[in-house]
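The structure is given below, and queries will be raised subsequently.
All protein chains but one are shown at their positions in the complex.
For chain A:
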Amino acid sequence: MHLIRIALASLANRRFTALLTVFAIALSVCLLLAVERVRTEARASFANTISGTDLIVGARSGSVNLLLYSVFRIGNATNNIRWDSFEHFAEHRQVKWAIPISLGDSHRGYRVMGTDARYFEHYRYARSQPLKLAQGRAFGDDPFEVTLGAEVAQALGYSLGDKLVLAHGVATISLLKHDDKPFTVVGILARTGTPVDRTLHISLAGMEALHIDWQNGMPARGAGKVSAEQARAMDLQPKQITAFMLGLNSKIATFSLQREINEYRGEPLLAILPGVALQELWSLMSTAEKALFVVSLFVVLTGLIGMLTAILTSLNERRREMAILRSVGARPWHIASLLIVEAFALALAGVLLGLALLYLGIAASQGYVQANYGLYLPLALPSRYEWTLLGAILGAALLMGAVPAWRAYRQSLADGLSIRL
């Protein structure tokens, strides 16, 4: 115990360098843990985007592309698929439920998705969580009703009963607006932390009504125009959709149905397993994520090397301290352990301060990060992996402490009791 007391008192005597060292370690620890936490959460929220869906089916293209537009609302479908293909598989004996998806329009940068009641019933995210309504209801039979994702409503300030106009295409600034057929907000979904929050949901009939008078990708002019009222009376059964999601009766059938869809003779289709495609997509991004992690590891190493430098430079001016300790009976291994204790104390203080900084940072930025990046950073205790990282940092500090300890050991053997300067 007295060794620890002496080591701490000696450190306190050099408190300015000691504090700087502790602060450098704390910042590096905080950075490492923050990167680690964002990484874990990003991965989790990524994996949580969709759940319960066994197959996603779209026009034949790449699996990542299909995943991106159908789940993440990024990019565009290369082609549409026919409604009868959807019906064919929706009625397949292995299929429990099917959700049609129709994309292509937007509203002030947010994507519009046409679907039907089955979406609200069967779509799952995270750990099999269903979609919940925060206010109002899902769109109903009237084609011009829209149900907003949480972020859309919050960012654009919409509430129930508001009218909004959708734009053709997905560019943020669209020249072609469906301003003859405004939609009414009838519901706002609860926050999910997934791309659902950034989506406007309308019925397939609504999607059809928007384009009913369009020809060759252009709105009709003059007499060809169909008003909203007229559209309501028309047959709004879609002929094409963009993609559909399937839930199966038994997981075992997934691969055989996937093969069946891919070999469908009606038109070229592609069926993907969302889990596999998510993995594929994540592996594309994981290089950047790993690079970030490696960089923060090096920052920690820099912090520890700073500590090593501070201790080593102090050794020479502390020869007197060592000689005095030797004269009152400290053996060389006492001197060596003093330095190890010192390195450990610095690293421990750094780790604790780093943790404190991390929690302060999370507490301060939690709301902002959630609102702007859809990432929920939990104020949870460190995970087992994080404990391992912290333990490894302390271990590395001990190992580094062995260097000045060894030098001091040699030095105190050579100097003995003589006080040299």
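Here is the rule we go by: a residue touches a chain if its C-beta (ideal position, glycine included) is under 8 Å from a C-beta of that chain, and two chains touch if they have at least 3 such contacts; residues count from 1.
The rule is short, and it goes like this: contacts and distances are computed from a predicted model.
Missing chain, UniProt protein name: "ABC transport system ATP-binding protein", from among "phosphoenolpyruvate--glycerone phosphotransferase", "Carbon-monoxide dehydrogenase large subunit", "ABC transport system ATP-binding protein" or "Phenylalanine--tRNA ligase beta subunit".
Chain A residues in contact with the hidden partner, per the touch definition given at the top, are 2, 6, 9-10, 12-13, 320-321, 324-332, 334, 416-419.
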